[in-house]
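Of the protein chains in this complex, one is absent; all others appear in place.
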Amino acid sequence: MATTVTEPALRRIGRLERIWAEPRGVLGWLTTTDHKRIGLLYLFTSLAFFGAGGIEALLMRTQLSEPNAKVLSPETYDQLMTMHGVTMIFLFVIPMTTGAFGNYLVPLMIGARDMAFPRMNALSYWLFLASGLFMYASVFMHSAPNAGWFDYVPLALKEFNPGHNIDFYALGLIFNGIASTATAINLIVTTFKLRAPGMSMNRMPLFCFAILAVSLSLIFALPSLTIDLVFLELQRNLGFHFFDVANGGDPLLWQHLFWLFGHPEVYIIILPAFGIATSIIPTFSKRKMIAFPLVALAELLVAFIGFGVWAHHMFATGLSTITLVFFSAASMMVVIPSTIQVFAWTVTVALGRPEFKAPLLFIGAFITFFVLGGLTGIMFAAIPFDQATTDTYFVVAHFHFIIFGAAVFPILGGFFYWFPKVTGRMYHEGAAVVAFWLTALGTALTFFPMHILGLLGMPRRVYTYPSSLGWGAYNLSETIGAFILTAGLLLIVGNLVWSRFRGVTAPPDPWHGGTLEWATSSPPPPYNFPVIPVVRSAYPNWDREDREADAGRLERGELVLDEGHETSTTTVVDAVPAEVVEMPGESLWPLVVALCTGLLFVMLLTRHYAVAGIFAALTLLAVGAWHLKEPEEL
Amino acid sequence: MSAVARSEQPPLARPNGWWGMAIFVATEATLFGTIIGTYFYLRFNNLHWPPPGVPEPKLTLPLLLTGILVATSVPMQFAASAAAKGRLSAARAALLLAVVVQAGYLGMQLHLFVHDVHEFPPSGSAYSSAYFTMLGGHDLHVGLGILLNLWLLLRTSTGLTTYRMNAIRATTFYWHFINILALCVVGTQISPRA
Partner (left out) sequence: MRGRGLSIDAEFLQWFGLLGAALTWTVQLVVGFGVTLARCGAANAVLGVDVKAWEISLMAVGIALALLAEAAALTLLWQTRDVDYSDPPPEGRRHFFVVAAVLGNLLFIVIIVLSGTGAIVHEPCMPS
């Protein structure tokens, strides 16, 4: 940015400030359509759910710390186990990576003023919050879902589960899925259409490729889950027959449809982590990512192949070999794009001049856990090995290494990396490093012994175990590890909260990052950039001439777009400028629509179908009212 | 400095709203792909399809009705083109024609649905469960499309803006999707007769 700001430039900035200002106070937050504020709402809400999921985990680990413990009843354990999985996946990881990181960073990284559909963005958040509250209402009614996060039939059918537990699960996840679908549509259209002029696809940041892959996966995977849940509710409440053999159904139908969603889901979980890693590594290695095109397309390739491996979760169900081979083959090959990425990351660090600040430390742990977890994953591609270890703790070890070790660590690293940008303050480096080691060692201690336990034969999803099998010591170590890990996480939160109020002021670009979020102030103004940047490489913030040229454009009024609430759009592939569009500002309608939808789902849960119909009609009317306000004609 | 004037847009730059509708259609298409996949999955698992006691699906009436629905893609496309050229009355007339035919189709579909539910209820077999879920889902989407068309007629009663023109384009896209879906649904519905 220019160091001296001239009169015309100041006037334009003043206009932008006035046009993009949002109401203050609570009303501002309730009606916001600013992607940064919505990102923060997602951040705090998903963190709260992370805490809930963590408490559920600690309770389970306490129960499992010794044989024949009586801390929790089996019924309570089943509910905790199910809610832990559901919370961590649907109420923490997806909202955190797409809703918080995706929403906040994508418009900044592509040089846009907001997301493509700002009001739908707000709607996604309120729907997400409502779906989370809906599901947790079940906890307060002692009817939390209790058949595992994968909810297999026939256990989930009415005959074996007559209460409301599974209805909370099914309706809650359909509800949550609407929110995620809306977010995915928004991220895709934003990535396609709102990139800065010159940011053709070969110059798009790697983080954006990851988010694009995640969003496309959500679009094509969620319908499978939704339909499965619809079938389940129809069978449970209206007597349909999808899953019972006696009437021509098949319990395996549930599993096929679930895993058709469920496997892409795990790539949805890990891809944003890849995106964060590929943002942090070039910055702290002070060089561009090696094999950039391969890394970018590997994100999309992994997601694509990931749609064809689902039945590797069903290798032990008795399906014929000629059916299963398709999935064994694809499961073996799906690891290759990820391997290419691991090589690219490590070689980039090795060839650069790495600075091991906290963000890069977390990425180092990420790579370690990812390689180890990936190795156990590839072992499952071999059908005989899978059949020996299915439903044992070996599986639990594998996916926690990946989900915790490889998905959460980059999120933590990302918190530190982007903290200065979001808050305008620096965090405390020393405390961050201590917290890193606590978290990393705690994670290793919690999840590594599970590999051994699995090979010794300890089944998963059990609320206790006998004392004669020698499993007690491992379990106790895992519980101790879990508490160490928790201490690390609490220290991270404490550091960030303290630094928010007392940290040293941060400059716009403390790390000399290459992507555009570092080209604006910390925190960014509501309009993100006074001038829409023009881009000529994949690391636009390292192109000093271009960024200095931006300042000149501000004075001349080119690409400032200060005549309304505007941003620029371009063509999809080559980012040729198309038209300037007027963006909607704050609105109460997203909140209203979310409220009506929430009430609709409550009525479906309690089987008041006529009233549900009324709320459906009200929802549609609210959507209509929302669209009465059209953007102003230019 | 104001926008690139609309007439100077690169021809391949579709508006954001069009893309939003396209991606929404992608998820709905996947949804129906899953339902139709389920139908055939269950079919492969059952020797008798339909099961004993359930009548074979009709052939002529479903095909005829589908043909009538698919034909409404013509007035819908005409409405989109007319709106793009600023010809509001022509666009509204085409929309009105389309929605009347579509509503007639839906009425007939609902009548047949209710009749079939009494003859072979979904709680009787996997066949009827799949049958009614597929047709019910399709009818819901037709209903949504009709509501969209009615909304367009309402909003354009006070004039045509770029926003409303884009809305007509997006809705037309949605209707083309519904009509392709209708062909897939009817094909599946009558497949036991093959």
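For this structure, a couple of remarks:
Note that the chains are named A and B in the order they appear, and that numbering of residues resets to 1 at the start of each chain.
Operating definition for what follows: a residue touches a chain if its C-beta (ideal position, glycine included) is under 8 Å from a C-beta of that chain, and two chains touch if they have at least 3 such contacts.
Just so you know, these numbers come straight off a predicted model, no measurement behind them.
Only one of the listed residues, A:205, A:337 or A:373, touches the absent chain: A:337. From the options A:20, A:315 or A:589, the residue with contact to the unseen chain in the full assembly is A:315. The chain that is not drawn here is touched, among residues A:77, A:304, A:345 or A:380, by A:304.
Of the residues in subunit B, those that touch the hidden partner chain are 40-41, 43-47, 49.
Seen across the whole complex, the unshown chain contacts subunit A at 198, 200-203, 292-294, 296-298, 301, 304-305, 308, 315, 318-326, 328-330, 332-333, 336-337, 340, 383-384, 387, 536-538, 573-575.
Methods note: only the chains that are shown with their structure count from here on.
Subunit A makes touch with subunit B in their complex at residues 116-117, 120, 181, 184-185, 188-189, 192-194, 219-220, 222-224, 226-227, 230-231, 234-235, 238-242, 247-250, 253, 256-257, 260, 557-558, 560-561, 563, 569-572, 576-581, 620, 624, 630-631, 633-634. Subunit B meets subunit A in the complex at residues 1-4, 6, 9-10, 12-13, 15-16, 19-20, 23-24, 26-28, 30-31, 33-35, 38, 41-42, 45-46, 51, 122-127, 129-130, 132-133, 147, 151, 161-164.
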